[in-house]
Each structure stands twice: as structure tokens, then as C-alpha cells.
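A single protein chain has been omitted; all remaining protein chains appear in their positions.
Right, chain A next:
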Amino acid sequence: MTQDPEPHLNQVSSKKHTFSEWIEKRFPVFSTFRREYIQFPMPRNLNIWWAFGAVLCVTLLLMLATGIFLALSYTPSAEEAFASIEMIERRVPSGWLLRSLHMAGSNLFLVFLYLHLFRGLYYGSYKNPRELVWLSGLLLMLMVMMTAFAGYILPWGQMSYWAANVVIQAISSIPFIGEGLAHWLMGGSSPSDLTLHRYFVLHFAMAFFIIAVVFIHVICVHVVKSNNPKGIEPKTKEETLPFYPYYVAKDGVVIVGAIILLVLLAFFFPDLLTNSENYTPANPLETPANIAPEWYFLPFYGILQLIPYKFLGLLLSVGSIMVLFAVPWLDRSPIKSANYRPLYRIALFLLVLSFVMLGIVGKYHSHTGLIWLGRLALFYYYAHFLLILPFSARFELKRTLPTSLLDEKGHK
């Protein structure tokens, strides 16, 4: 093991590599890669929470690789969709494996996405100068949610159909333009053949738009560099480590951990993620007893269920994501990491709790006992962003922040 891996990596262009030199002069891909993925300085104190970005990239690639091959055997029509999924599962060679990986992958995608988002909130990764990283990330989250929603419609089972129907109802509740907008998005007043065609194209095309926005997101991170658990910017070279090999090795461990989760879900517990109701073909004449979206939409579905006025419910549900876009400007505290913000840390814990509570309400919305608990959670969710974020900084006593990323073990 060399003490400093950098020197030999600087010399890519020896005489033998004339072809790469030729390319390099015209399109500096090699030097860019070296600068951004080998020498790239990372804060030396990053913990496991910083690995989920890399994990998400791998998950996205898995979704593309399996999705493209699933699309080869899928038929996006109301007549054929359900049967074509059955064909993939029963007769296409390894079709069950592809679909199993795609379904487990989609669930893990959202798990990692929520963890990644929480990391940003906890360590203040949205603060100056990383506002654009935060905004592009939120845009990505919206796109992933749209893609996941469109993907859930494709099997055209009972839940696919009725989930689409719930969304149509919600959109129709917008005053004046609602009906027209729902018609335009769905191709009719109820989910139909047209809806399925549109959502298949949306699902497929969106995957590639997501890749484009991932590039923007990553470029933003590489311009302003990563935040870290202490929330102070490294000032010297000693406070950083090159991306290769240190964080390649560290991210690698977490990626393999994610693969273990994927294997467990896809091979041993696929039933954990499937709603057996969705293995009954869509039937517009028969409403299922309990319509529920996938777990990752449950909190937003819960908000819809809590508010008796449909349009207000829709506003609050969509608003719960939109408010995140304003977070860099709502948070008035100059301290980034919640490790040094005792009040905010408790508030954030309560935020997670109320988000989970809203999810429970979404799942068991027929239990009337949960409604007021749910409304309390909803109130807190908004209060956290609109009251606690702007004003908590005033009540947090002056904290002494560490001066360097190095000093943790040296002085204490």
C-alpha cells in the first residue's frame, strides 16, 4: 500500500498512449475523469450517510438495465398489459428474475432517496453554497416519484387502476382547470387504454431525463464539493482525502450492503413488496375494499385522506414536497450540521416521526381514531418548515464549532 496514491496517477500520458492523447486533446475526458473521480478532494470525515448518492446511482443503473429488457416483452394496452406481465413472469426466460429485481430496485430506490434527503436535512447540505445541489436533487426526487407512479400503473392490476383513479380525482378537484387537466393527463375521465400508453412512454422516457438531471446534480456537487458531518468547509489539504481510493473503497462497502438488501428482497421476500390485490386484472366496475398506494407515497396519500376538502388536501399534499424547495431560504441558522444544533435536532426527529405518522394514516385511513393524530402530524410537518426552521436559530445558544475536520481525536 502506497502512502500517497497520487503521484503515479498524474501521468496518464506516456508515449504508448497516443490514442488517448489524441482523444484528450479534442475531448479532455481522461483528465476530467482524473480530476473529478480520482484526485477529487473529499472531506476526510464522511460517514455512511454520504454513500447513498453512489448507491442511488447504482440503483438507477439497475433499474435501466432491467427496465429496458422488461419493456421488450411488455404490451402497454388495457387488453394485453396484465397478460403480458404474466407472460414475463411465467414464460419469458428469466423474466421473473428481471421483474423481481426491477420491483425490489424501485422500492430500494425510494428507501435510499429518502435516506439521502434526510442526510441533506440533518447536516444542512442545502446551505450556502450548495443550494443548487439541493434544488436539483429535489427535482430528481419529483421525477423519480413520477416515474415510480407511472411504473405502478403499468401492470394494470386492480391497484394500478384505482391508484391512477385516485390521482385523477385529486387533479380534477383543482378549481376551473382541474377537469380539463385531468383529461389531458389521463386521456379521459377515468383510466383507460390511452392512460396506459401515455404512462408507459412517460415511465420509459423519464428514466433518461433522470440520467440527465443526475449529471447536473453531480456537476453541482463537484463544483461546490461535498458537505461533511461537521458542516464546516475544509481549509487545508490535510482535511481532505482523494476520492480514489478512499471513498471508492468506502462507497463500495455500502453498495455491496445495498446489493445484499436487493438480493434479500428480490429472491426471498418479494411478497413483502407486492399487494396481492394488484395481481387481479384491473376492473373499472369493482372498487377494491382498501385502496392504498405503494409505501413510499403513503404519507402524501395520508394527507389527502386527512383533509375533507379535496383541493385543500391536494394543495397540502403537493405542498409538503414543494416546501422543501424553499428550505435553503427558510433556514436562518448559519450552522450547517444538526450535531451542533440541539433544538433543530429534536425538531428534525419529530419531523421524521410525523412523516411516518402520516404514512400510517395513509395505510389505515379507515381508522377514524388516527385522524386527529394525523392532523397533528400534518400541522407539525408544516410548522417545522415554516416556523421552526426560520426561528429556531434565535433560541439556539452560541455554539463553538470545530475549526478543522482534523481536530476530533487530537483535542478533547
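In this section, a contact is a pair of C-beta atoms (placed from the backbone, for glycine too) under 8 Å apart; a residue touches a chain by one contact, two chains touch by 3 or more; residues count from 1.
Everything below uses one rule, namely that contacts and distances are computed from a predicted model.
Trainee: Can you match the unshown chain of the complex to its UniProt protein name from these: "ATP-binding cassette domain-containing protein", "Cytochrome c1", "3-isopropylmalate dehydratase small subunit" or "2-oxoglutarate ferredoxin oxidoreductase subunit beta"?
Mentor: "Cytochrome c1"
Trainee: From the list A:Thr18, A:Ser31 or A:Ser276, pick the residue that touches the absent chain.
Mentor: A:Ser276
Trainee: Identify the residue among A:Glu86, A:Glu131, A:Glu179 or A:Glu233 that touches the chain left out of the display.
Mentor: Of these options, the touching residue for the absent chain is A:Glu86.
Trainee: With the missing chain put back, one of A:Phe109, A:Phe149, A:Tyr301 or A:Tyr340 would touch it. Which one?
Mentor: A:Tyr340
Trainee: Among A:Phe33, A:Trp184 or A:Phe267, which residue is in touch with the absent chain?
Mentor: Of the candidates A:Phe33, A:Trp184 or A:Phe267, A:Phe267 is in touch with the missing chain.
Trainee: Using the definition of touch stated at the top, determine which of A:Ser100, A:Ser125 or A:Thr147 touches the missing chain.
Mentor: Of all options in A:Ser100, A:Ser125 or A:Thr147, contact with the hidden chain holds for A:Ser100.
Trainee: Would you write out the residues of chain A that touch the absent chain, in ascending order?
Mentor: Listed in rising order, the touching residues are 1, 3, 44, 47-49, 83, 86-87, 89-91, 96-97, 100, 111, 115, 118, 122, 229, 241, 245-246, 249-250, 252-253, 256-257, 259-260, 263-264, 266-272, 274, 276, 279-280, 295, 298, 339-340, 342, 352-353, 356, 359-360, 363-364, 399-400, 409.
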